[in-house]
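For this view, one protein chain was removed and the others were kept in their places.
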Amino acid sequence: MTLTCHGLRRRFGALTAVDDVSLSVTAGARHALIGPNGAGKSTLFKLITGLLRSDSGRVSLAGQDVTTASEVRRCRLGISQAMQHASLFPTLSAAENVTLAVRRHEGRISWMPRRQPSIHARTDEVLDQVGLADRGRVQVGALSHGERKQLEVALALACRPKLLLLDEPAAGMSAAERAGLVALIAGLPAEITVLFVEHDLDVVFELADTVTVLNLGRVLLSGDPAAVRASDEVRQAYLGGAR
Amino acid sequence: MGAWLDANLVGVVNGFAIGFLLFIVAVGLSLVFGMMDVLNLAHGAIFLLGAYVGAALAGGNPSWGGFLGALGLSALLGLAGGGALSAMTEPLRKRSHLDQALLTLGVTLVVAETLVMVYGDDPLAVGAPPGLDGSVPVLGAFYPTYRLVLIGIGAVLAVLVYLVVERTTLGALVRATVADRDMVAALGVDNRLIRVGVFAFGSMLAAVAGVLGGPIYGARPGLDSTVLILALVVVVIGGLGSVRGALLGALVIGQVDSLGRTLFPDVASFVLFGALALVLVVRPRGLFGGKLGVRS
Partner (left out) sequence: MTPAAPQPQRWAKPGVVAVVLVVLASAPLFLAPFATSTVSRILVFGLLAVSLDLLVGISGLPSLGHAAYFGVGAYAAGWVSINVTSAIPVPLLVGAVAGALGAALTGWITVRAHGVFFLMLTLAIGELLHQLAHTWEPVTGGANGMAGIPPARVGDQPLVVSGYVHWYVLAAFAVGVAVVLVVSRSPFGLALRGIRDNEPRMRALGYPTRVYKYAVFVFAGSIAGMAGALLAAQQRLVTPADVGFATAALALLAVVIGGVGTLWGPVIGAALVILIRDAIGPGLDGHGTLVLGLVFIAVVYVLPRGFGGLVSRRHR
């Protein structure tokens, strides 16, 4: 599913967090969003998911204008996000967490307990997909940090997204977990468009076919990974940001 | 309009008297809410304590000495009570709102029941001090002097509290804590003493209001929840942690309560609820509310 942002702007008081950002994510892309801290990446994500409203500009999904659509409505249209800081249901089990997402997407939320083999099968499938097949009965509170991030991705995938937003999916993961995550994202079918924010440039250049660089709320550069890697401007923004 | 005002002038002035009294009660509740995110259900019990102090020291036919003595003693008791409540809720800071509510609810039950054990079930009357117990003509209608004086006292207190909170360094810290508790903590400001202070100060005002309200409400079991509810509605309407909001909310609720009772005696509760609902639909965070109301 294509995503087009046109001239998005969002202020917080005196700070313009996102400043006239236009972005085009083509269907099936593996599109990375990079930039130093405070570049506006997370705010841009929130504008895309509908958690925040933009002050001006437009967002459209598959050609349909969703600038004023609610978060729930955009979710229905096929946007799904894995949060930067795992945002889960701490007292429920891993499987129950996924079930909530699966059932919203393809089940009925009935008032009566019922056997729903297809829901259970789909839950197991998603858990297996992210490598948590044998952790389904564990309460989220007892999962490791890396496992919670995996579960976060599982929740996003359970909605059968057409556009998957991943906010620093690899942050805080062990090397092994990171390798699993990269393999998972690389193995996603082409129907799922992926837009991700990541600080680990190895992960970025391994996965992305397009890279957009944000700095101070503006788009610095957008293009294929090789061009971005070669850009002096990008190097300067990054090194400048680090210094 | 003129004729209506003539007919309802007493109601309107009454509304102001109740409104200012409510402000004195509600401002402490609001600041404790705003600063500590604690729902202090014992606030009404502190008011009731003040009311019974007034009944005991001043009584139905008070001397100035008795009345002022009651004010002084209730202020001390209020300070002590607020300090104790602050100490009791401190260990619960990381716990849910429900736990804090339960604790203060328990305190309310204990205080109210102890007062019943000491003073009995019957309502006790409290008179106005000599010289203020008569009536004065206001625009052709006779009106109890004490209530006019109460309006004056309330207005002076409102100005004082406003100046302290809006114009002093201490007040700035209080406001900063209301606006962003975590940020103030992150700045390394140890606001524990201020928390205790605000709690004690707010409770002192509630206890003093109990004495001041004596000539209107008397002292009786159940008064604590009546006053608590009115104060809560004031705080919801005015917005958490806002002095201006508490004043405006109190004056509005004072009028709604007073006029509602005279004009629509059967549905006064509904009028109050209607006002609450209306404000919440139009301004979900209260008229002067910050971000607290929408936090999830």
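As written, the chain order gives the labels A and B, with residue 1 at the start of each chain.
One rule holds for everything that comes next: contacts are C-beta pairs under 8 Å (C-beta built on N, C-alpha and C of every residue); 3 or more make two chains touch, one makes a residue touch a chain.
This structure is a prediction, so every number in the text was calculated from the model and none was measured.
A.B. asks: In the intact complex, which of the presented chains make contact with the chain not displayed?
C.D. replies: The chain that is not shown is in contact with A, B.
A.B. asks: Which of these touches the unseen chain: A:6, A:58 or A:105?
C.D. replies: Only one of A:6, A:58 or A:105 touches the chain omitted from view, namely A:105.
A.B. asks: Among B:101, B:196 or B:216, which residue is in contact with the omitted chain in the full complex?
C.D. replies: Residue touching the chain left out of view: B:101.
A.B. asks: Among the options A:13, A:63 or A:113, which residue touches the chain absent from this view?
C.D. replies: Of the candidates A:13, A:63 or A:113, A:113 is in touch with the missing chain.
A.B. asks: Please output the residues of chain B touching the missing chain, sorted low to high.
C.D. replies: With respect to the unshown chain, the touching residues of chain B are 33, 37-39, 41, 88, 91-92, 95-99, 101-103, 105-110, 112-114, 116-117, 225, 229, 232-233, 235-236, 240, 265-266, 268-270, 272-273, 276-277, 280-281, 284, 292-296.
A.B. asks: Take the complete complex as the reference. Which residues in chain A touch the chain that isn't displayed?
C.D. replies: These residues of chain A touch the chain that is not shown: 49, 51, 71-72, 75-76, 81, 83, 87-93, 95-96, 98-101, 103-105, 107-116, 119-120, 123-124, 136-137, 155, 159.
Throughout what follows, only the chains that are shown with their structure count from here on.
A.B. asks: What's the distance between the Cα centroids of chain A and chain B, rounded to whole Å?
C.D. replies: 49
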